[in-house]
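Here the complex is missing a single protein chain, while all its other protein chains stay put.
Let's turn to subunit A:
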Amino acid sequence: MIKFFLMVNKHGQTRLSRYYEHVEINKRTILEAEVIKNCLSRSKDQCSFIEYKDFKLVYRQYAALFVVVGINETENEMAVYELIHNFVEVLDKYFSRV
C-alpha cells in the first residue's frame, strides 16, 4: 500500500505532498525532512530502495527534484519505481516543459 507520495527539491522544500494515511501536520514536516536527508545522502549508483523505520522508500531523482514514495511490504518495489516514472511522464505530457 502506498503510504505517501512526495516531491521534494534538493534544498528540502516540499513541492507536492499527498498522504494516504493520517499523519499529524507537524509530523509531516519532520518526516519530509528526514526522508529527503536519507535520499540526498545516497550516491548515484546506489539502490533506489531505502528501508526507513518500518516501511520502504522508493525514490527517483529528476534533475533537482526528488520523487519519493513510501510503501509498505506488500508492494512490488520495482513496479512503484515504474509508477513514479509514469507519473513524471504524464506530467510532462500534460504540462510540457517540466
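Operating definition for what follows: contacts are C-beta pairs under 8 Å (C-beta built on N, C-alpha and C of every residue); 3 or more make two chains touch, one makes a residue touch a chain; residues count from 1.
One rule holds in what follows: contacts and distances are computed from a predicted model.
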item: Undepicted complex member, UniProt protein name, chosen from "Pyruvate dehydrogenase E1 component subunit alpha", "Autophagy protein 5", "VPS33B late endosome and lysosome associated" or "AP-1 complex subunit gamma-1"; value: "AP-1 complex subunit gamma-1"
item: Hidden partner chain, residues of subunit A it touches; value: 14, 16-17, 22, 25-26, 28-29, 32, 43, 45-51, 76-79, 81-83, 86
